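Working notes for the structure below.
Then we have chain A:
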Amino acid sequence: MPYVAPSTIDEACDFLRSNPGSRVFAGATDILPQSKAGRRLPEFLVDLKRIPRLTGLNVDDKLWRIGASTPAAHLTRDSRLSGEFPGLVEAAGLIGSDQIQTRASLGGNLCNASPAADTGPSLVVNEFSAVIASPEGERTVPVTAITTGPGQTSLTNDEFIVEFLADRPAAGTSDAYQRFTPRTEMDIAVVGAGARVSVGPTGEVTNADLVLGAVAPTTVPIVGISDALVGRSLDEPGLERAADLAKEQIEPISDKRGTRDFRIHIAGVLTKRVLRTAAERAGAES
Partner candidate 1 sequence: MKTHVTCSVNGDPVEFLVDDSQTLLSALRDELKLTGVKEGCGTGDCGACSVLLNGELTCSCLVFAPEVQNSQVVTVEGLADPDNLHPLQAAFLEGAALQCGICTPGFLVAAKALLDRNPTPNEKEVRYAIAGNLCRCTGYDKIVRSILDVAADLASESETVGE
Partner candidate 2 sequence: MLSVANSTVPRVHLLGDLKRRCGGRKTVDVEAETVSQVIAALEARFPDVRQAGLGHMSVAIDGEIMTNADYVTVAPEAEIHFLPALSGG
């Protein structure tokens, strides 16, 4: 299984087109354990870390660009990103240990397509889009279009994510990510919750979004959160309503990491906590 490390997007695309047995990777933090667990390694290992556009963070007046292979540690160390997307940075800081975060990337976290991936809810709730390279050229899709089920994505074998894009958040808008795990570190989310909340000048909620992970085959945007919270200050009845909405809209499974009932219960708890944190960050009175 030869290793190749293209240095340009075109080179990578050409290689992938002519070698259908290839698999792209960035941090290798999933592909190597999977091969240990018996999954066969691909015919070619295509390392996407040597393409400059895929590694790095850029921000202009309007837009954030995060290279798909950028290690999570580069996100957590970037104070501007932490200021504008604290929730996404929290999620990146929860992917495995420090050892893992120097390697694991947003692109890998999304394309490994684990329902429990920590950055999924934050990417979705912040409406990130993904620039996808393919032999036919580049296209941009919402991140929700990428993962289609556990271990499955909509990308074809010769496609890969170049970077993630998002508008810079407006003043009075912030996000948060929280997950539940039995251990404080080195664990997989039993439930993960990403929230984005906007508040008006008097501290009332003007918009609220919530996306949950590890409660269905792919991330679940919860419908009706804004309706439950908009116009109110953060009060317990509103949060209770949001928690009920979350619990109604998810379809978790029971597995070694948690039962269905426990996941539903925790989804309700995290919904309230993560919305409160995001709202406080956005300037709401608690």
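Here is the rule we go by: a residue touches a chain if its C-beta (ideal position, glycine included) is under 8 Å from a C-beta of that chain, and two chains touch if they have at least 3 such contacts; residues count from 1.
The candidate set was assembled so that all candidates are chains of the complex that A comes from, given by their letters.
Computed from a prediction, not measured in an experiment: that's the story for all the values here.
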Any copy counts here: identify which of 1 or 2 touches chain A within this complex. 1
Touching candidate 1 in the complex, chain A uses residues 1-3, 5, 27-29, 32-33, 35-37, 41, 45, 47, 49, 71, 73, 96-100, 102-103, 184-186
